[in-house]
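Part of the complex only, each chain left as placed.
Labels run A, B, C and D following the written order; every chain starts at residue 1.
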Amino acid sequence: MMPELGKYAGAVLGAYGLSLLLIAGLVGLSVWQAVRMHARLRDVEERGKE
Amino acid sequence: MQVSGRFLPWVAGLAALCLVVGLIWGFFLTPDDYRQGATVKIIFLHVPSALVAINGWMVMLVASLIWLIRRHHVSALVAKAAAPVGITMTVIALMTGAIWGQPMWGTWWAWDPRLTSFLILFMFYLGYIALWQAIEDPDTAADLTSVLCMVGSVFAILSRYAVLFWNQGLHQGASLSMDKQQHMSDTYWYPLVLCMAGFMLLFLALVLLRTRTEVRRRRLQALILRERMA
Amino acid sequence: MIALLLRDLRLSVRSGGGFGLGLAFFLLVTILVPLGVGPESALHARIAAGILWIGALLACLLSLDRIFALDHEDGSLDLLVTAPMPLEGIVAVKALAHWLVTGLPLTLAAPLLGVLLNLPVHGYPWLFVSLLVGTPALSVIGTFGAALIVGLKRGGLLLSLLVLPLYVPTLIYGAEAAQRGADGLPALVPLALLAAISAGSAALLPFASAQALRINLR
Amino acid sequence: MELRVSDLSCARGGLIVLQGVSLTLRAGQARVLRGPNGSGKTTLLRTLAGLQPPVAGRIDAGADAITYASHLDGLKATLTVRENLQFWARVHDRPVGDALLRMNLDGLADRPAQALSAGQKRRLGLARLLVTGRPIWLLDEPTVSLDAASVALFAAVVRQHLADGGAALIATHIDLGLDAEVLEMAPIAARDILPQGGFDEAFL
């Protein structure tokens, strides 16, 4: 399955790994912030209704 | 909010699809280049992220202009939301480029014009984000960052020419879609297009998501202020 | 307007923050570089023009936050804004005053400091002219940055971050002109481009600065 | 020469602080703003002075008619008392005249401003009003740090200004002994809290 990367394996894997890590980090951060903000807003809105 | 809420899952899904297919195709199913060996595979990350990084700034510029002219609040928040995505893409392009440069040019970094202007773009993003964070009042922050974005764009173009004047570099010339045949065979081209689409959609999805978060944040602040006064 | 210019000049002479210290910083950078990179003079000659330009740029940069911050802290900026003067004029005068107390002395001192870094002989006139033409752009662009961060507590380093990318074209053309001059190559093209940047930013940026100031003060 | 304010709303820190402020100030009139700490006096004066935009309502005064003296005096520590005043006079293109004498600063004219005591600094800040030549004075707690004699001196200066056809709006916690109507802050305190058309409203 794994393609033969030859002597450049480190470079290619490193590039893919780092990039995916960064993208995942950004996506994770965005989602986390979105979820948290949504929850806090809901809290406050419900408090307001009472 | 509603519109963006309806679109978001689709955009995100499409982005994920394009990315997964494009990257898997690029990574597993393309042959090595006769000159560059396996390192060509980096192109599927490098070029799309560079593209998105540049266009991210354009998006910010347009959003800032809309805010300054029409005072449309959401567009200011779009600009704010786009900046972190843009800077991440810049970092990805820089890093993959650097990793690619090591086998190709024998150095991680060279002061080639394209690389240099990319580094300057990174600094612009950094300054822009820092300014957003430094200012308390959201309206003031939106106004000032918009002014910065516009002046910055002018100077970014100036620097581009300055850098070109200063050094003729190592980096590949532009070989985007128009004359692709001359530069790149289809084997690389199709997955590359897919990846570019994927990165664009990812950018769109993230900006939408982050804008929604920013809108909620503003709403939350407004509500908290109201409570405090009541 | 002239009153404002005179006041700014007098203030920077009185508080000792004007010429003296900008120059001193320039001198110190020029001294630090040989200490940092080692004592070979051939090496120094090659980097002299660039380092002198960078030193001038940093010295300029460091004095930027004084342009508005002092006036903001003691409330006189509010009063100036409501005075019968166009804000663009105030901003332009401030930039001019900054250039007179920073850019001009730096330009005059640079050839002297060139000696320390072993600048080649033909380099001197080019270094001087390029600084003379380029430092106004540094002051004007810097005034814009200072206007952006007025009112932020100690925005000093944020200011550097905002302004430095804007300084890039000026630095490149300026250092390139000086360097080519030093190497005995034709250097008129970068010098002309440098002059264009200076003229352009002096003509247009005061409007952006005034706008930023207005936003900041409300 | 008249200051006419109608239905003004002012915001501070994203919240509406004042609402429905209407007042007219004619030549020779003074008005005292009175209200507890945090009731928005400074906010109102800054809005009238044009230092922050109103959220709603209109402010009519001639061009260049207003001058504002805030909590800060706008003094340069290294300039002398006379130089400080001369600068403002030249900015407004008018002579310094007897402003130093009237604020009892002539003995200190050649001292740098940093060597003044708190009250002396304040007197110098107020002397600026005299050299601007503007008819409408907005004063934010002008008597802070002043001793009784200086307060009386300043009240006389204000009275003279009114007699000369000027006008003054003064936020203060103490009694200046002026013949002025009081404008209470309580009735104009904001009822709704969030700014209209501002950032927040769009998101509610």
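Miscellaneous remarks
In the analysis below, contacts are C-beta pairs under 8 Å (C-beta built on N, C-alpha and C of every residue); 3 or more make two chains touch, one makes a residue touch a chain.
The shown structure was predicted, so the numbers you read here are calculated from the model rather than taken from an experiment.
Stoichiometry of the full complex in this file, given in the displayed chain labels: A x1, B x1, C x2, D x2.
Everything below uses one rule, namely that only the chains that are shown with their structure count from here on.
One inter-chain figure worth recording: subunit B and subunit D are separated by 49 Å, centre to centre, where each centre is the mean of the chain's CA atoms. A straight line joining the Cα centres of subunit A and subunit B is 16 Å long. Shown for subunit B are the residues that touch two or more other chains, namely 219, 223, 226. The residues of subunit B lying in touch with subunit A in their complex are 23, 27-28, 32, 37-39, 41-42, 45-46, 49, 84-85, 88, 91-92, 95-96, 99-100, 102-103, 202, 206, 209-210, 212-213, 216-217, 219-220, 223-224, 226-227. Considering their complex, residues 2-4, 7, 10-11, 14-15, 74-76, 78-85, 217-218 of subunit C touch subunit D. Residues 120, 123-124, 126-127, 130-131, 134-135, 140, 143-144, 147-148, 150-152, 155-156, 158-159, 161-163, 165-166 of subunit B are the ones touching subunit C in the complex.
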